[in-house]
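The structure appears below as structure tokens.
Just one protein chain is left out here, and the rest sit where they should.
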Amino acid sequence: MISATTALPSGRRRDRAALTVLTVWHAALCVLLMAGALATLASASALDLLTIALAVVQALLALGSATAAALILRRNHLGRTLSLVVNYVLFLACLIGLAHVLGLFMGLDDLADYMARGVPFLMGALFIVGYFVAATELRERPVPVARRTLGQVLMTIGAIGFALTAGVVPALASIPGKYVSSGLLPLALTAGAVVLGYMLWSMWRGESARAMGAKNIHSERLNGWLFLSPNLLGFTLFFAGPLLFSLYVSFTNWDSFNKRDWVGLDNYRRMFNLTVQPLAAPDQPANQAMDVQVYDELFRVNLLGQSYLIGAEDKRFWISLRNTLVFGLLAVPLAVVPALLLATLLNSRLPGMRIYRTLYFIPSVAAVVGVALIWQWMYNSQVGWINYFITSAVNLINSVFGTNIKDPQIRWLADSDYALLSVVIMSAWQWLGFNTVLFLAGLQTIPRELYEAATVDGANPRQQFFNVTLPMLAPTTLYVLITTTIQALQVFDQVFIVSNGTGGPGTSTLTMTLNLYQNGFQSFRQGYASALAWVLFVVIFAFTLFQFRRQRRASGAYDL
Amino acid sequence: MSYRATRIIRAVLIYVILTLFAAIMLFPFLVMLFTSLKTASDTFSYPPRLLPTEQVTVELPGFDRPLPLYYIVVESGETKPMALVEENIRVGIFAPLDAAGRPDVNNTVIRRFGEVKVAGGATPKEVVVGGQAVPVYEVEVNGAIAEMVVLTRTVFGRFINPANPNETAMANVRLSQPVTRVTAHPENYAAVVNLLGFDRALTNTAMITILTVIGQIVTSVLGGYAFARLKFPGRDQLFLLYLGTVMVPFVVLIIPLYQLMVVIGWVNAMPALILPWLYTAYGTFLMRQFFITIPKEIEEAALIDGASRWSILMRIFIPASAPALATLATFTFLYAWNSFFWPLVVVNTGNTRAQVLTLALNVLRGRASDSPNLILAGAAIAIIPPTIVFILAQRYYVESVTSSGVKG
Partner (left out) sequence: MKTTYRLIGLMAVAGLTLSACAAPVAPPAQPAQPAQPTQPAATEAPAAAAEISLRWRTRPDNKEEADVYASISDEVAQKLGIKLTYEPGGSETASYQDVLRTELAAGTAPDVFWIPGTDIADFVQRGLLLDLRPYANATEGYSDSNYYPEPMFHLTYNPATGKTGEVLWGLPRDVSTFVLYLNLDLINEAGAPDPRELAKEGKWDWAAFKEVAEKVNALGSDIKGYGMNAWWGPFGAFMNAAGGGFFNAERNACNLNSKESLEGLAFARSLYDAGVAVPYGEDSEPPFRAGKVGMFQNGRWATPGISTVTFNWDVVELPKGPSGHMGNWLFWGAYVVNKNTKHPEAAWKVVDALTQPDIQAKVAARGTNIPSRVGEAVFAEFLKIMPEKNNQAFLNGLADKPTAEGPLWTGSWPDFDKAMSAKVSDVLTGKLSVEDFGKTICDEAGKAFNK
């Protein structure tokens, strides 16, 4: 680094001039942005959320720009930070806008058009994968020079071939044409990006930093935000923003076409609207006991000799809630308990355990859609494997023990009593291997000495398992339980495939997520569907919290 | 029992249980692979067979088409492979009347209707059986003519012995066991690809997956580094917020995200399948956890040497974090390759330009609902690539799946 004292006077003058330019730039930018905000508000035909948000963002940036100008004049280092932030945000906006206007994003489709023509893309893909594999392999062991050179030549040829066949050359050549055909906007955006880029560079330079009195810690802060910015952009645009918007939508009756009125809590009211009516007789028709114009019969219950009828305004919500909870209560233990058993066995340090571990893991990498199709075929009640195995087992038992057990001939996915169970089995099967590996990793962190001590104390394997393994495994167990529960409560792909999106037979596989999909994207009650989503969020949150709490109480020693 | 014997028994037991579970875990995939090589009609056979089979046929002189072979019990009681030469022969099962005038079900014979004639000549003879008048037929049994009534009517097939064309037999075709041999129909895969443009879906999925993996690695590495090694105001609060997002179910975002895509104009297009997924709280968290373990001293030494943060990240952190990168890449690969809900919402299933494999499968199961072999061939196309990636990367993947989660 060059110290400030050695700088030439002429250089210092130039620095001062640069800062003056920046001050003027920010003042101008402030005016421009305020005008932009007003223009946005004025040009919008209706004041929707998007317009307001856009105007507010512009106004905020204008304010930031004005403050930056003032602070630069005072040579306050905050002015530098602010200037960089404002310019950076606008620079990104220009670049993204340019990409959008030039059709860069939509161009992905066209790119795929080209690539779909066959092998070239696969070549390219293999080449990229190969690069990463090679890049990671290189660190571990030295590769002979000859092979490395060969690899380089091959990769270069691959890259050139890929660029030619995948249409990179004509694509690049057509960019100038796009500028011409898309009017002034791309030119303006390019100019904006260039100017902003210059301003950024001008302020980022060490000379400007020194002139503004910025220290190392300040530049570390800026670096921090800079490194985080791509991530933060995604977080804001595709997570936080939509999350807030979703909350807003849940208070409206949006149908995604023309209706979007604020209805307050009406969606939630409708969802939770229940009625409990005493019945004169257990089989009294529902229309005599409650207002069937509003409510549908949910179920009947007998409490202390008095029958009650419980009705709900949105019956399908309650059914989906029940199905989801039942699914979770069945699938989670089924995917966790055998996993623990298998992990304990795999931890026995016998040869070949790695192979088993890999085999168990395979189902969890397969697409749920594909897996559901396989199981759907195996569940086929007439020619499917599962019923065949059951029939064979029953016949075997009957012939060996002379019993007369009847073949159940379960109709799995076609019977509303078994459909949910079928999905439970399928899902547990798919999640089992993942959980096994998690448990195995947890088991391997338990120190051997603990077992040796327990053996010395005379504990048998069972006692060891309950007194050493389980408590030591508590953090893993919690993690496994939470991830599996979150997954189970959001189950969608499986039920969508096996029930054709209906949640059938009857309503037996209608889960909350599927109900949400039906409301949001079949009936287009997007407001109501958003409310459903938030209720699902609360359910998941409650379950996670509950498991945390229980775990804390059970093993207070393990702070999580 | 000696200690050694106990140990061996224990090991055997462990292997037995593990193998049993391995069979359970693998069996559906075997079903998928073998079924995808069958013909459609072969998939419907009962009892189910794993291996694809087809019926053996023979060419016989005098017949213009190959004749299917069945195992038939001939008169001598032997079971022989015989060729079906004629189907749908209407036959009756005839029974003589016993002394009480009831049909004697123990002495039935099978005859074609062309071989018998109604007794009584011009005035057909009838008897009353079970309150109904039924015609009486003259049936030849062992050279003698007997009067019999029709018990039931059915259809039979005529079979001949290919080795000895004079030996014939009549039997119910449906209940006869066909002679089969193991075969394979790999052309099912080509059929699936042609049926729905699976090749395009495969390209799209590969492209989406690769771009998502690259994008997620870039944002996660940068973000993870910032969270792990750079001090800036609001860092810790923001990190907690990031962690909290893991709890938010995706469905909460689906409607606003969809509407966002509508506003931007990405509905039905590939950017909608890539760009929203470039940010990942999980990946950022994973990389941060890994970067934190790298000794601070190396970084400080580099800083003193005048290296920029960027070059420190590129030259020190990234080379050291191959296992974490591989894990993140594999995770993202699987997620992007297998995702279904979001593409279902945002891409029209008929739009082949932005079709992905899971959506194509969803369409396929409707369009090929009568050919499970094709559906499962499609499933295999969707399942095999991620499995290969996993097996290649499992060294890193399996071992570090947990490291982040359990610590947190």
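So that you can tell them apart, the chains are marked A and B in the order they are listed, and the count of residues begins at 1 in each.
Heads up, the rule we're going with is that contacts are C-beta pairs under 8 Å (C-beta built on N, C-alpha and C of every residue); 3 or more make two chains touch, one makes a residue touch a chain.
Remember, it's a predicted structure, so these values are computed and weren't measured experimentally.
Engineer: Out of A:Leu54, A:Val383, A:Leu450 or A:Val539, point to the residue that touches the absent chain in the complete complex.
Structural biologist: A:Val383
Engineer: Which residue, B:Arg49, B:Arg158, B:Arg235 or B:Arg353, contacts the hidden chain when the whole complex is considered?
Structural biologist: Answer from the full complex: B:Arg353 touches the omitted chain.
Engineer: Applying the definition given at the start, please give the residues of chain A touching the unseen chain.
Structural biologist: Its contact residues with the unshown chain are 99, 102-105, 107-111, 113-114, 124, 127-128, 131-132, 134-135, 138, 148, 152, 155-156, 159, 162-163, 166-168, 170-175, 177-178, 255-258, 285-287, 292-293, 296-297, 315-316, 380-383, 411, 413-417, 500-502, 504-507, 521-524.
Engineer: For chain B, which residues lie in contact with the unshown chain of the complex?
Structural biologist: Looking at chain B, the ones touching the missing chain are residues 40-41, 44-46, 87-88, 90, 152-155, 172-175, 194-196, 211, 214, 258, 261-262, 265, 267-268, 345, 348-353, 359, 362-367, 369-370, 372.
FYI, only the chains that are shown with their structure count from here on.
Engineer: So, what's the distance in Å between the C-alpha centres of chain B and chain A?
Structural biologist: Measuring from centre to centre gives 27 Å for this pair.
Engineer: For chain B, which residues count as touching chain A in their complex?
Structural biologist: 11, 14-15, 17-18, 21-22, 24-29, 31-32, 35, 43-48, 199-200, 203-204, 206-207, 210-211, 218-220, 222-223, 225-227, 230-233, 235, 238, 242, 245, 247-257, 259-260, 263-266, 269-271, 274-279, 281, 284, 306, 309, 313, 319, 322, 325-326, 329, 334, 337-338, 340-341, 344-345, 353-354, 357-358, 361-362, 365, 372, 375-376, 378-380, 382-383, 386-387, 389-392, 394, 398-399, 401-403, 405-406, 408
Engineer: Going by the contact rule at the top, pick out the chain A residues touching chain B in the complex.
Structural biologist: Per the touch definition, chain A meets chain B at residues 1, 50, 100, 105-106, 108-109, 111-113, 115-116, 118, 121-122, 125, 128-129, 132-133, 135-136, 139, 217, 220-235, 237-239, 241-243, 245-246, 249, 256, 338, 342, 345-346, 348, 350, 352, 356-363, 365-371, 373-375, 377-378, 382-385, 388, 429, 432-434, 437-438, 441-442, 445, 475-476, 479, 483, 486, 489-490, 492-493, 496-497, 513, 516-517, 520-521, 526, 529-530, 533-534, 536-537, 540-541, 544.
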